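Of the protein chains in this complex, all but one are displayed in their positions.
This part shows subunit A:
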Amino acid sequence: MTSLVLVEIENGLVKQASRSAVMAARAFGDVDVLVVGEGATVAARIEGVVRVLHADLPPLAETIAALMADHAGDYTHLLAAATAFGKNVMPRLAGLLDVQPVTEVVRILDADTFVRPIYAGNALATVRSKDARKVLTVRGANFDPVPAEGGNAAVESVSAAVEVPDAQIVGLEVTKSDRPELETARVVISGGKAFKDAENFRMLEPIADRLGAAIGASRAAVDSGFAPNEMQVGQTGKIVAPELYIAVGIAGAIQHLAGMKDSKVIAAINVDPEAPIFSVADYGLVGDLFEVLPQFKAALDA
């Protein structure tokens, strides 16, 4: 059995979440990858990849799904990481192939059977797919990424011989940050509604810089305009599993917990001793963040 993994290239490197998807695909046998745009030679170095399919196309779901459907051939499994990109493309591909996709897979039991969270992580469903070919998105946080180096795959150019609907990318507004990416950071520090406003929310920045951490936010903080949506951690935002997750002024709504409860160590700072976040935290500190955060920073620097 051979799988095809749609991988993403970012800043000249294969995204970590994509390398996790390659790891997931190894459960099914040999792995080929598809790269759209730049980065085919980088992808060829991913450990264990047999073949790189490379297409010079704009990164649009319409085009990529059509291309993948066209090249689905003998692939038993078609996968991508459950990133905004993968979530956009893969269900469309499934629609073209008349397959019911299985999204947000967190565990693979066998070639047909997958575990995925439902109800914002309040339940885990094990489903067995009866489709001859599977279309999957997998959560990066749940599969160790394969090494970016060590492979020497052959690169093969492919193109789509199909007509696609009229869509084009006309703009991109990138949020610039010198901090590590939320989904791959070793340490994440997140803030909630208790910060009261966007200015206060920035109190997290010097601590994040000190720890080399990415900054996250609860949905309440995003909805209140303290932080942009791409910082949102939770079922409706990003799913993270860092070595250390520090939740500051976050009550711990179920939808937030769904996005971070797989973190290795969780620390929580909250003024309310009954806050649900403490029920998942390894280390809890009850206190007002406006007093505690400066002390925390001072203790780090001491």
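Operating definition for what follows: a contact is a pair of C-beta atoms (placed from the backbone, for glycine too) under 8 Å apart; a residue touches a chain by one contact, two chains touch by 3 or more; residues count from 1.
Everything below uses one rule, namely that contacts and distances are computed from a predicted model.
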### Query
Unshown chain, UniProt name, "Electron transfer flavoprotein subunit beta", "3-oxoacyl-[acyl-carrier-protein] synthase II", "Cytochrome c subunit of aldehyde dehydrogenase" or "MEDS domain-containing protein"?
"Electron transfer flavoprotein subunit beta"
### Task
Pick out which of A:M1, A:I118 or A:A198 touches the chain that's been left out of the picture.
A:I118
### Query
For subunit A, which residues reach the chain that was dropped from this view?
60-62, 65, 83-85, 87-96, 98-104, 113, 116-131, 165-175, 181, 183, 187, 211, 219, 222-223, 229-230, 235-236, 243-244, 254, 261, 264-267, 269, 278-287, 292-293, 295-296, 298-300, 302
